[in-house]
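Note that one protein chain is taken out, while the other chains of the complex remain in position.
By written order: A, B and C. Residues from 1 in each chain.
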Amino acid sequence: SAADGAGNSKGAEVARETKLPAKKECRELLAKMALIRRFEEEAGRQYQKAKAGGFLHLAVGEEATIVGTTDAMEERDYLVGTYRTHGHAIARGTDPKKVMAELFGRVDGTSGGRGGSMHIFDLEKRFMGGYGIVGGNLPLAAGFALSSDYRATDEVTVCMFGDGASNTGNFGETMNLAALWSLPVVFLVENNLYGMGTSIERHSAVTELSRKAEGYGVPGERVDGMDVLAVRECVAEHLRTAREDRNPTLIEAFTYRFRGHSAADPEVYREKSEVEEWQGKDPIEAFAKRCIGEGKLTEDDIETIRNQADEIVTEAVAFADASPEPPLESLYDHLYVGSETLPGWYAVDERTPDSHPGEEERDATKRAHELAEKGAAYGGQEVQPAVIDDGEEEETEGPW
Amino acid sequence: SAADGAGNSKGAEVARETKLPAKKECRELLAKMALIRRFEEEAGRQYQKAKAGGFLHLAVGEEATIVGTTDAMEERDYLVGTYRTHGHAIARGTDPKKVMAELFGRVDGTSGGRGGSMHIFDLEKRFMGGYGIVGGNLPLAAGFALSSDYRATDEVTVCMFGDGASNTGNFGETMNLAALWSLPVVFLVENNLYGMGTSIERHSAVTELSRKAEGYGVPGERVDGMDVLAVRECVAEHLRTAREDRNPTLIEAFTYRFRGHSAADPEVYREKSEVEEWQGKDPIEAFAKRCIGEGKLTEDDIETIRNQADEIVTEAVAFADASPEPPLESLYDHLYVGSETLPGWYAVDERTPDSHPGEEERDATKRAHELAEKGAAYGGQEVQPAVIDDGEEEETEGPW
Amino acid sequence: MAVVRMREALNQAMREEMERDENVLVMGEDVAVFQGAFKVTEGLLEEFGERRVRDTPISENTIVGVGVGAAMTGLRPIVELMTVNFSLLALDQIVNHAAAIPYMFGGAVRVPMVVRMPGGGGHQLGPTHSHSLEALFLQIPGLLVACPSTPADGKALLKTAIRDDNPVIFIEHETLYGARGEISDNGDRELLPFGKAAIRREGSDVTIIGVLKMAHEAERAATELANEHGVEAEVIDPRTLRPLDLETILASVRKTNHVVVVEEGWPHGGVGANLAALIQDQAFDYLDAPVKRVTGADVPMPYSKRLEQAAIPHPEHIVSAALATLEGARA
Partner (left out) sequence: MAVVRMREALNQAMREEMERDENVLVMGEDVAVFQGAFKVTEGLLEEFGERRVRDTPISENTIVGVGVGAAMTGLRPIVELMTVNFSLLALDQIVNHAAAIPYMFGGAVRVPMVVRMPGGGGHQLGPTHSHSLEALFLQIPGLLVACPSTPADGKALLKTAIRDDNPVIFIEHETLYGARGEISDNGDRELLPFGKAAIRREGSDVTIIGVLKMAHEAERAATELANEHGVEAEVIDPRTLRPLDLETILASVRKTNHVVVVEEGWPHGGVGANLAALIQDQAFDYLDAPVKRVTGADVPMPYSKRLEQAAIPHPEHIVSAALATLEGARA
C-alpha cells in the first residue's frame, strides 16, 4: 500500500534542519498557504453549486510544496505546472479574483473563460500554465529554458508535475534533452503517492522518483513536501545549480492530496486511515504551530491571516459572479493571430445552414445568431455526467 | 568525437574472458557471421543495380552482436529488431532467399514484397520484425513478453534497438512497464555510436547506455559487441535472468557499422580514421583468427565457409530475381482479415473514375485495370531521389 | 429485455467475452482498482483478477504497443485509453503499427485488438479534453472504426470488435455513458456485424445522418421536424465508419433527395465531409440540394459552458439545416 510510500517521506534523506525566518516572512508564507487552502475549499463549494464546471482538481494538502517553491523563485523565473494549479498561479501572484473567474468561465478569468480550471495562465507573473495533458508541460518547460538560455538571460524555469507523469514518454525525452543541452530548468515532481487512483507502487517500477532521471544525466533529491521551509531551501539550492552551473536537476517533494483526485472521486483506492495520517501532517497547521511555538507569530496573527484569506476568497467569488459570460460573438476570437487582417478563410462554421467564414460569426446572419443563442442556452442538463465528476464532494473543511 | 565513445568499448568493464567452443560450434558461428556479411555486401550491390529500392540499412560490422545474441536464444524465444535486420532474420534461421526476395519486392519475400528491407518478418522463426519507426519495437517487445507470461510459457523476448532509439519516449515508458510487470524480456542496445549522423555524445546526455534504464528498475551491462563469444555468453546470462527470475535487463553492446547509415550516406559526420580503427576490429576477421590460432579451424575450413556463404547468397539473388512481382490484383490483400467475407465496405479506390470497394479491385472494371497497369509501369524515374538514398555506394569489400 | 446504461452494456460485453475467451484481457490507466475513469470496467478486477485486468502507467503509446505485441502473439487485448484526447500520444502505435502490420507483413500475422476510448464535449472539459476524433481515425486504412450511440449497439458492437481479427478503434461518448436503453439478455445472439447502419426513424423528405451523441440529436430534430414542420426525416446512425454502410445511406438518399450529416467534430475533413463527398459522387442525380453538414465549431472546445454549448450542434441546428436543404437554400 502507498502507506509505505508515505513512510519513505519520513526517511532520513528527506528531513532538513531549517530555521524560521523573520516574523514578516513567516506571516507571508503562512498567509499564502492559508489563501490557497481557502481558495481551494471555496472552489470545491462553488463547484458543488455548479458555478464552476468541468473537472476540478484541488491541491488541498500540497500548499507547502507550492509556496515553498514559488517563494524561492525570482520574478523573472518561469513556472509551469499541471491541471492542479490554481494555487500555483496564486502563489506566483496571480489575482485570486481572476483565477476564480476562470473557474466560473467568465471574461475576467485568466484565460477569458476559455481554459477553465485545468488551464490557468498568467504571462505577466510568468506562470506559464496550466495543462490538461499529463506530462505535456515537460517539453514546454525545456522550451522556456532554451529560450532563456538563447536570449542570454539568467532566468530559470521550474517545471512541476505529478508522480504519474514520470511514466510518460515526455519525461525521459525531456530529461535527456535538458541535460544534453544544459538547460536552466528545475524539475519538481509533486509526489502525492497516487496517479489518480493508482498508487505509486502500481505505476512506477522505481518508487524513489528522485533517482528516476539519473540515467538521463539529471540528478535528484528528495524533500519533505509538507515542510514549506525545507522545500524553499531545497528549491533555492537547485535554482542556483540551474542558474549558475546550467545543470538541470530533479526534486522529489513528498506531499499528499487530502481531497479526491478531482471533485468527487469515490477514493476506493486508499484507506481513510492513510488520509488521516497525512492530514495529521497538515503543512499549514504544522507551520503555524511552529511559528507560534518559536514565538514568531501569535494566535492573533493567525486569526488575522485566516480572516484575510477568507476576505480575499469571498471577494474573488463576488468578482467572478459579477464578471460577464463570454459573448457568443467571441467564439472564434484568438483562434488565429491576425485572422481579421490576413487574407483567406480561417474557420468555417457549418453549424448553420449558411456556410460562412467563422471569423464573420461576429456579424453573421440573424439566423446564425438565434441558433447560437439557442445552443448556448443548453445547460447540458440532458447530459449524463461521467462518474469522475458527479457524486458528492465530501466537505472536509479543516481550520484551514 | 565518437572515438572517445569508441574508446569506452575497450574499457575494462566490457572485456570478457571467453573460451572457444567445440570445432563444430566455432564453424557454425563463423559461418553465420560470414553469411550475413556476404548477404549485406550483395544487397548493397543489388541496390546499386536498382534491384532493391527504398532505404537500405546494412549491418556490416555488427555481425558478432547479431549472431552472439541469436545463438544464445531458444527457438521458442522471440526476437524483434529495427530496420537494419536482414542479418537478424537470417541468424534466426530465415531463408536468405526470402530475405533477398523481400528486398527485391517480390511475392516470395518474407512479407510478400509489401514490407521491404525495413520490414522483414518471419513468424515461424519467431523473428517478429523489422520496424521502420525508431523505438517503435520496444512496446511491441513488452507485448510479446506479456503474452509469453500470460500464456504461462517460459519464452523470453529479446528486443534489439539502436543507441539513438534510447532517446525515444518509448524507451522510458517500456522500461518502466517491463520492470513494473516483471516481463521476461532482454533489451539489447546495439550501440554503434551514431544515430544516423548524430554521434552519441550529441544525442544522449549519458553515454553509458547500460545505465540509462536504471531509474526505471532495469539494470544493465556492457559487452564488447565485436566479440561473438562475449555477446553470446552475456546474452545467455541475461536470458536466464529473464526466464527464471522474471526480471528485464538491458545489455549495451558496443559495435560499429562499417557502412553508411543507409545506402550512401556521405558520412560527413565521422572521420575515416575512426572507421578504419573499427574495421581493424572486424568481428569476423577476429573470430576466424582466434579459431585458427587456437587450432579449432584451419585455413581450409575458412575457405569452405567463405565459399558456402558465396553460394547461398548467389542462390538467394537468383531466387529473388526469378520470383514474380506481386500482381496488381493483390494491392488490397491482407489489408483486413476476412474482408472478403465480412459485410460492408472495407476499402475504397478513388483512383479510378469508377468508385468501387477496393476489395473488388480483383475484378474491377477493365479501365481500372488499364489504369493500374499504367500506374504500375511508372519507374518513378521522374522522381528526384532524396539525398539519403542517392549517391554512390562505396565498395569497401573486405575478405569477408 | 432489460434496460441498462451504456456503461453497463459495455461492461457486460467485456465480461461476457472475457468469460468466453481466456485470451481476452483489459489494460489501461485506472481500469482495475479505480474501476475505470468512467466506471466502464467496474467489477472486472474483482471477477477476473490482476492477470486479466491491468492498471497501466500513464504511457499511452506504450500501452497500445503492448496491446499490439500481445495481439500478434495470441492474445485479444482490450486497451482502454482514458479519453480520445490522449490517443494523440498513441497514434504512432495505432497507425504505423496496429493498422500497418497485417498488410506490411503480407498477412503473416494478425492484430486482433480493440482500443476503447470515450470522446466528445459537453462536460466543460475545455480545449484539451473535448475532442471528437472519429474523422481522424476513419482515414486510416487497416483500422475498423465503431461509434455506438445506444447501449444495445454498444454491447453488440463491442462483442463483435473483441472477436474480430482486425484492430478496432472503438469510440464511445462521455456524455452517453449514463444513457439508458433496452438490451437483450441472450448475450451471444446479440452480435452486430460491422458495416450495418441503423435506420432510427423512417421518413421520405430528408435523410439525417448522425454519429454518436449526434444520432440522438438527429432523432430529436426529426421529431421536431415532424411535429412543427410536417417534415418526415429518415434518421440513420452509421454505427461503424469503417466499414461504412454506404448502401443503406444511398438507398435513403435516393428516396429523400435531401441530406444532412451531423457530427460533433470539426468541420474541415470531418465525417460529414467524407459522407458528403461520397454521396454527391454516387447519388449526384438524386440530390435536389447540396448535402448539408452540421458540425462542431471550428475551434478547440472552449471551457465556458455558454461557449461550449454554442460550439456543439443541437436539434435546432439540425432542424434549421434540414429546412434549408428542403428550401434548397444556398449561402
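By definition in this document, contacts are C-beta pairs under 8 Å (C-beta built on N, C-alpha and C of every residue); 3 or more make two chains touch, one makes a residue touch a chain.
Quantities reported herein were computed from a predicted structural model and do not represent experimental measurements.
S.K.: If I'm reading the header right, one chain is hidden. Which shown chains does it touch across the whole complex?
M.R.: A, B, C
S.K.: Have a look at B:Ala89, B:Leu146, B:Ala165 or B:Ile312 and name the one touching the chain we're not showing.
M.R.: Only one of B:Ala89, B:Leu146, B:Ala165 or B:Ile312 touches the chain omitted from view, namely B:Ala165.
S.K.: For the chain left off this view, which of B:Gly132, B:Pro184 or B:Pro248 is in contact with it?
M.R.: B:Gly132
S.K.: For the chain left off this view, which of A:Glu40, A:Glu62, A:Glu173 or A:Asp227 is in contact with it?
M.R.: Residue touching the absent chain, from the options given: A:Glu173.
S.K.: Among B:Gly54, B:Pro184 or B:Gly220, which residue is in contact with the omitted chain in the full complex?
M.R.: Touching the chain that is not displayed is residue B:Gly54.
S.K.: Residue-wise, where is chain C in contact with the chain that is not depicted?
M.R.: 61, 85-86, 88-89, 91-92, 95-96, 99-100, 103-104, 126-128, 131, 135-136, 138-142, 242, 265-266, 268-274, 276-278, 280-282, 284-285, 287, 289-293, 298-300, 302, 330-331
S.K.: Name, in rising order, the residues on chain A that touch the hidden chain in the full complex.
M.R.: Its contact residues with the unshown chain are 78, 109-115, 119, 121-123, 128-133, 136, 138-148, 150-151, 169-170, 173-174, 176-177, 180-181, 333-338, 342-348, 355.
S.K.: For the chain that got dropped from the picture, name the residues of chain B it touches.
M.R.: These residues of chain B touch the chain that is not shown: 53-55, 102, 105-106, 111, 113-119, 131-136, 164-165, 167-169, 195-199, 202-204, 268-269, 325-326, 328, 330-332, 335, 347-356, 358, 367, 371-372, 374-380, 383-389.
By our rule, only the chains that are shown with their structure count from here on.
S.K.: Where's the contact count highest, between which chains?
M.R.: Looking across every pairing, the one with the most contacts is A-C.
S.K.: From the centre of chain C, which other chain's Cα mean sits the farthest off?
M.R.: Computed centres place B farthest from chain C.
S.K.: Roughly how far is chain A from chain C, centre to centre by C-alpha average, rounded to an integer in Å?
M.R.: Distance between chain centres: 33 Å.
S.K.: Which residues belonging to chain B are in contact with no fewer than two other chains?
M.R.: Within chain B, residues 169-170, 173, 176-177, 180 contact more than one other chain.
S.K.: Could you tell me which residues belong to chain C and also touch two or more other chains?
M.R.: 56-57, 59, 61-62
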